[in-house]
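Omission of a single protein chain aside, the complex is shown with its protein chains in their original locations.
Per-chain residue numbering starts at 1, and chain names A and B are given in the order in which the chains are listed.
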Amino acid sequence: MIIASRKPIDEIKGFIAGSGRILIVGCRGCVTVCNSGGAKEVEILASLLRLDAMKGGAKLTADECTLERQCDPEYVDGFAPRLAEGYGAVLSMACPIGPQYLAERFPSEKVYPALNACFMGGALAHGVWAERCQACGDCVVHLFAGLCPVSRCAKSLLNGPCGGSAEGKCEVSGETDCVWHLIVERMEAAGTIGELATPRPLKDWRTSRDGGPRKIVREELVR
Amino acid sequence: MPDHPPTEPRSPAPPGPGPFEPRVIAFCCQYCAYSAADMAGSMRLQYPSNVEIVLVPCTGRFDAILALKALEGGADGVYAAGCLEGSCHFLDGNVRARKRVTHLKKELESVGVDPGRVEMYNLSASQGPRFAEIAREFSGRIAELGPGPASRSKPPG
Partner (left out) sequence: MTGGLKSESRLERALASGRFAVTGELGPPRNARAADVEAKCRALKGSVDAVNVTDNQTAVVRMSSLAASVIALREGLDPVMQMVCRDRNRIAAQSDLLGAAALGVNNIIALSGDHQRFGDHPQSKNVYDLDSVSLIMAIRAMRDQGRLLSGQELPEDGRPRLFIAAFNPFADPEGYRVVRAAKKVEAGADFLQSQCVYDMPRFRRFMERAVDMGLAEKAYFMAGITPLKSLGMAKYMNNNVPGITVPDSLIARLKGVPKDRQPEEGVAIACEQIEEMKSLAGVSGVHLMFVEWEHMIPVVVEKAGLLPRSEA
């Protein structure tokens, strides 16, 4: 899933400055699962912003709503009546795909992103998430004992580890595992380390973002 | 049952002259703090009447949004009171609550609300006097901080 985190509150306050009525829109997709932009987080952000206004003696109306998904025109369309109320600012708490969909569908609204998308990954434990994919478009994890060097090596090396691997950690951060250390360990244990002896050829990055913005059309699904 | 059910709603301190009497909401775990409040009551221990107790099955039920809604609704301070660490009936509800309170303090600070307006306490069911002490201590702290954000937004008079 897409792992996101809320922008600093000061940045969000800057978005809504001067607005007496705002709408905060959550998303029940990835950001609900990673606790950054679901109904609960919408409620908390609304409350914080109201408290912020209150303590200055002002009144802020912060309405809340959460869509099934903000990355789907169907759900965004159904949301139109909510906007009839006239808001000074609409804060999307989806990943940044949400504010793009809202802005495209409702061009007259001022739509702001309340979250930063951080990476594609999964949970390591409750409250801990880590990057696991960079959407290179040509998955090779099976060649590396199920580990992804493209997203998990700071240099995306396919013939690692580089000289910065120390005690299983990456030189870039002592908290980050050297994925190449893990690959070597796992393949040694599996008795497949020999597969690493052959130089891995250059990667074709066309399928990655380097090939330009990507799009998939599934003719059998298109109406 | 305590002779004064702690969940009984009390009316907020009437506005007017005299020292500021803060409105405090205490989320109390049924296994410890709530029983301690009960004991404090039967021991006739003095604690501020402006502390309103909300019974929770465990402070693990406590969440940032409960405190935020309380503050928005006119509370001047909020605390959670759970079992001593290591004694939670649900293993670690009180530890989680403490983490939530710590995080909430940062959130409040970020919108200019004094982080001291929320707190986490731990005590056991047998600590009636400690319950009263916490209530006095926290109430005193909030009295010093003055009215909370919601009271300030009300027009004077």
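In this text, contacts are C-beta pairs under 8 Å (C-beta built on N, C-alpha and C of every residue); 3 or more make two chains touch, one makes a residue touch a chain.
Being a predicted model, the structure only gives us computed values, none of them experimental.
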Which displayed chains the hidden chain touches across the whole complex: A
Where the complex has a chain not shown, which of A:G18, A:G86, A:P107 or A:G163 is the residue touching it? A:G163
Kindly state which of the options A:A17, A:L202 or A:V217 is in contact with the chain not pictured. A:L202
Spell out the interface residues on chain A facing the chain that's missing from view. 154-168, 171-172, 178, 181, 184-185, 188, 193, 196-203, 205
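The rule is short, and it goes like this: only the chains that are shown with their structure count from here on.
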For the complex, which residues does chain A have touching chain B? 8-10, 13, 40, 43-44, 47-55, 57-59
How about chain B: which of its residues touch chain A in the complex? 64-65, 68-69, 71-72, 107-108, 110-113, 149-150, 152-153
